[in-house]
Structure formats: C-alpha cells, structure tokens
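In this view, the complex is presented without one of its protein chains, the others remaining in place.
In order of appearance the chains are A and B, and numbering begins at 1 in each one.
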Amino acid sequence: MQSLAERFERAAAASPPLRFVDVALRGLGQVMFQDNPLTGLFFLLAIIWGAVATGQPFVAIGGVLALLVATATALALGVDRTAWRAGLYGFNGVLTGLALATFLAPGPMLIVFVILGAAVSVVVTLATQRWLAAYGIPGLTFPFVTTSWLFLLASHGFAGVAGSGLPAGAVTAPAIIVASDPLRVVDFVGGVALSISQVFLKDSLVAALLFLVGLAVSSIPAALLALAGALIAVIIAHLAGAESDLVTGGLLGFSPVLTAVALGCVFASPTPRSLAYAAFATVITVIAQVAMNAALAPVALPAMTMPFVLVTWLFLMARPAAAKS
Amino acid sequence: MQSLAERFERAAAASPPLRFVDVALRGLGQVMFQDNPLTGLFFLLAIIWGAVATGQPFVAIGGVLALLVATATALALGVDRTAWRAGLYGFNGVLTGLALATFLAPGPMLIVFVILGAAVSVVVTLATQRWLAAYGIPGLTFPFVTTSWLFLLASHGFAGVAGSGLPAGAVTAPAIIVASDPLRVVDFVGGVALSISQVFLKDSLVAALLFLVGLAVSSIPAALLALAGALIAVIIAHLAGAESDLVTGGLLGFSPVLTAVALGCVFASPTPRSLAYAAFATVITVIAQVAMNAALAPVALPAMTMPFVLVTWLFLMARPAAAKS
Partner (left out) sequence: MQSLAERFERAAAASPPLRFVDVALRGLGQVMFQDNPLTGLFFLLAIIWGAVATGQPFVAIGGVLALLVATATALALGVDRTAWRAGLYGFNGVLTGLALATFLAPGPMLIVFVILGAAVSVVVTLATQRWLAAYGIPGLTFPFVTTSWLFLLASHGFAGVAGSGLPAGAVTAPAIIVASDPLRVVDFVGGVALSISQVFLKDSLVAALLFLVGLAVSSIPAALLALAGALIAVIIAHLAGAESDLVTGGLLGFSPVLTAVALGCVFASPTPRSLAYAAFATVITVIAQVAMNAALAPVALPAMTMPFVLVTWLFLMARPAAAKS
C-alpha cells in the first residue's frame, strides 16, 4: 500500500490535473481529519453508495460538484498552497454540497446554490482562520454549517428552490416522548454505525463500514475513537431518554463521533488524561446536539455538526490551564 | 463648489456650533461612507422628503434628533476628535433614530427611546471598534442594527410604546409564493431606485434620486457602485423567485447596495479583481437578506442592514489570503 501511495504522490507531483484529484480526495478525508487520498477514495465510495442506495444519486453529485468547486475556488483565491494540498479548503465544500442536496429539492436552482455555497464555504474558511488565529484553534466544520444555514434559510424566500427536506418550523416545546423502546442489539449496532455515516449525512450501514475502513487505512486510533464516540453517544442518549428514532438513526451521534476523534487523537496525543477529557467532551456534545435541535426548531434548521464545533472549541480553549497540572 | 466647501470648512473651524452642524452632516454622509457635509445635506433633504411625502414627518424628526444626540454623546464621552469630525459617531445614531421612529408608534416613550438609542449607539460603536481593532475591519452599521434590535424587542414588554410597524412574529416557514409576476420595466426601475432609498428606510423615488445625487457630488464611483448593487439585487432576487413586493419595494436591495459600495470602492481600490470579488459578495448579500428575514421571523424583527454587515465583514476578513495571488 505504502509504495502505491508513493507512486500516486509522484504522479500527482508531475501532473496538475492529477494533483487536483489528489487534493480533492484529501479534502474528503479531512472531513474526518485525514490528509490521505486513499481515505478520501473510501469516503467517496461511501457517499456514492449511500446516495444511490437511498435513490438519491443527486446528493452524491451535489457533494462531488461542491468538492471540485471549493477546491478550485481556493486555488483562484490564492490560498496558502501547503494547506490547499492537505485538502483543508475542500471538506467544508463537500459537506455543504451534501447538505444542500439533502435538504433542498433537486432542480436548476439547487445546482446554482451548490456552486455558490461551495465557493462561499472557502471564503468563510479563510475568514474563520483569521478570526481564530489568535486563539490557535482550528475552524473545524464551522464554515460548512454556517454556509449551509445561509442557503437553507434563503430557500424559504425563493420560489425557485424548496426546502423539501427541512424540518418543519415549530416553537421550542417539550418533546412528546413515548415510552422509550428497549434498545435491541440490532438497533444498538445500527445506531452506532449510522452515527458514523451521518457525519456525511448518510444513513447506510454499508456506507458506515466504508467510512470506518477509510478511516482505519489512515489512522487506527482515529477509527477506534470514532467507534468509541458513537458508542458513548448511543448509550448516553438512550439512558437519558432521547427519542428512539433519533438514537438508532445515528442523528445524535455524528457530532460526538467528531468530538471524540478531534480531542482524542487529532488535537492531542492520546494519554489517559486527554482521553478522559475527550470522553467528557463527547458526553457534553450529545447534550449539545439535543439542545441545539431544540434551539433551532423555530427557524426550521438542522443543527448539523455545530454542536461538535462549539464543544470542541470550548474544550480546546479551556485546555491551556487544564494542561498545567 | 470646491470654493464653497472651502469657505464652509473655514467658517466651521472658527465656530463650534457650525462645526457641530458640519459633523452632524458628515455623520449623515457616512451612512454611505462619505465624509462630506454637502452629501449629508442631500441625504437630509431626502430623509425629510421621504418622511413628509409618506405622511410620517416624525420619522425625519426622530432621525435628526438621534443624529444630534449621538454626535453630542460622542463629544461627551471624549472620543477621538479626528474620527468624530469625520462623522463616524453619527451615522449609526441617525439610522437608529429612523428605525425606531419607523417601526414604533409615535408618543413620548418613542422620544425617550430615540434619545437613549442614539446615546447607546455611540457606546456600541466604541465597543465594536475595540473588538474589531485586532482584525483591522470597520464596525459598519453593526451598532445601528444591534441597538435598534434592543429597543424594538423591548417594545414588546413595555405598554408605553407599541411596535406598530414591526413584522408579526411567525415560526420560520416556506414562504407562500404566488407565481412571480413578470418584472415590468417600471417595476424594475422602481426596485432599483428604492433599493437605494431603503438604505435610509425610505420608499420614495424622489428620495432615491436625492441620495444618488448626494453620493455623486462626493464620489462618482460610489454612486455607480450603488446603482450596480441595486441592479444586481433586483435581477438576482427576481430570477431566484423572491416575492415581487419585496423586490420592487427595494427591500432585498438596500444591503447589497452597501456591500457593493463598501467592497467596490471604499475598502478596496476598484480593480477588475476587486470588483469581481465585490460582485460575488453582493450576490451573497441578496441571499443573506432573504435568509435573515426567515431567521428573524420568530422574534418579529426586521433584518435591516445586518446582512450587509456580516457579508462585508466576511469578505474583508477573508481578503488577506485572497489578495496574495
């Protein structure tokens, strides 16, 4: 594998179009913090499978289109080349494309929105980097979520596009919660797996497996932490009495998965102390996901990965003092 | 004209009351980024005309009262004199006065609100300057919008003042959009003109003309960019299927007008590259205006020029990297 990777890298160094493909694939890998084109390839297959299996091929098309537009926009805006090559200007783009194609009705206007959204995601990434530079913390998927919110909200005012997949708006209210089903093993396993695939807005077991394998070829710790994050999320959410469909559909687990990986092995070395800190943050991310779902109900928006972003920022910002002892 | 301006400036230098009038007029001009008392005079005429023509003279009175209070408050708080003389502590005040008098019912409590709001707008301006100093970006109309939101929201809890002009609160929902009317030439021209006058919350063709002339006497590029911003807004909003009344009333165009002027010739020299960047930002501002209208529906607030502020901040923050290539 290593030598294949080396040959690919050599070929990419010699061919600008191949380099572009390489950077786009790395952009996919960066959704899970991996600067690795092979990981990106697995993620691409997972996205395509997840879209085709649910009869929504246009979702995969939207994601890939956005990935290419974002990668090209970053080049046109003259961003730092090292960061560009690592795929750091692509991951927010692909997620924006997937989100817009998931929540909005297909049509010409969706294509326009995906292209504009992907380009704006790069501008937001640049601005976020500059904003956060003083604190030494990364932008994470903040550009993806804010850009998606912008276009999803705008769909309510434009007849040319309909927010067919958006939640219905409602004043925040106590959830009507029926007696929580006992969590059967099959639902438990499903909830853990879908928590991983929902990072890419996919609810497919095969896609989940492809995501995990793609992650593992780049980093075994990252794959284990993703699993651990999903486990924590499903267990905590179930024990606290969250709605069963949300738990088993992975809809309360995708943010915790990202928090676990980010704080467990990306922005810290995995020590007992840092893993305990990451586990605490992961639990809080589950609560934050439920909280933001409630907070966004009146504006009919999905929270997406904003809980991961906010909780990870919080725990990174608090760390210098915590790291002293 | 030049010599008249020189004579006025010499007289103002010798007379504190005349200097105060000079600074107040410059404050008006700064709504459109012009440090020019003659521009301010045209804008004042436009505001008075727009208020009287629609039978709401108290709106003009509220604006002028707030302008004077804000200019005096800044003096009392001991702000930097150079910035004060350029009118930079007046423009958020006059806009706050116009907004409160437009959206709230006339009465003694409105006068109290206008005076307090104008004074607070100066405090917010100072705090915003300090907050943004590290990023080297300007506060724009952020103090105006946040101060106005504060008082407009408070009107819901005080019997002494009624938010008679505020939109009714509603959960965010897909807009009920009837088949978009074909855009007749007269409506098109009206939409472009009112996009300019709505910067001052006015829907008057005569006022629009006075604003344009006032802008042109200070800066031809600014006047052309204001027109270009209005054109882009009306065309994009119409093509995307926005509600016709909003398009032809200029209600989706006032923020794009400001973005176009700010990024086209105020905070950048107009080059092909910077104009393309400004045009992109202007398109995004149209989408942001529609998005914020939807996002603010549950709290019954108008978005005012916050979309201009946020998009312009975004594109200014992202620029250093973009300017590299």
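Here, contacts are C-beta pairs under 8 Å (C-beta built on N, C-alpha and C of every residue); 3 or more make two chains touch, one makes a residue touch a chain.
Since we're looking at a predicted model, the values are computed, not measured.
Chemist: Write down which of A:P17, A:G55, A:P108 or A:P174 is the residue touching the left-out chain.
Modeler: A:P174
Chemist: Tell me which of B:L41, B:M109, B:L183 or B:I235 is the one touching the absent chain.
Modeler: Answering carefully, the residue with contact to the hidden chain is B:M109.
Chemist: Where the complex has a chain not shown, which of B:E6, B:D80 or B:D245 is the residue touching it?
Modeler: Only one of B:E6, B:D80 or B:D245 touches the chain omitted from view, namely B:D80.
Chemist: Could you list which residues of chain B touch the chain missing from the display?
Modeler: 76-80, 109, 116, 119-120, 123-124, 126-127, 129-131, 134, 149-151, 153-163, 168-171, 298-301
Chemist: Need a quick check: the contact residues on chain A for the chain that isn't drawn.
Modeler: 134-135, 171-175, 177, 180, 239-243, 246, 280, 283-284, 287-288, 290-295, 297-298, 313-315, 317-318, 320-325
Everything below uses one rule, namely that only the chains that are shown with their structure count from here on.
Chemist: Please work out the Cα centroid separation of chain A and chain B, and write it as a whole number of Å.
Modeler: Centre-to-centre distance between chain A and chain B: 37 Å.
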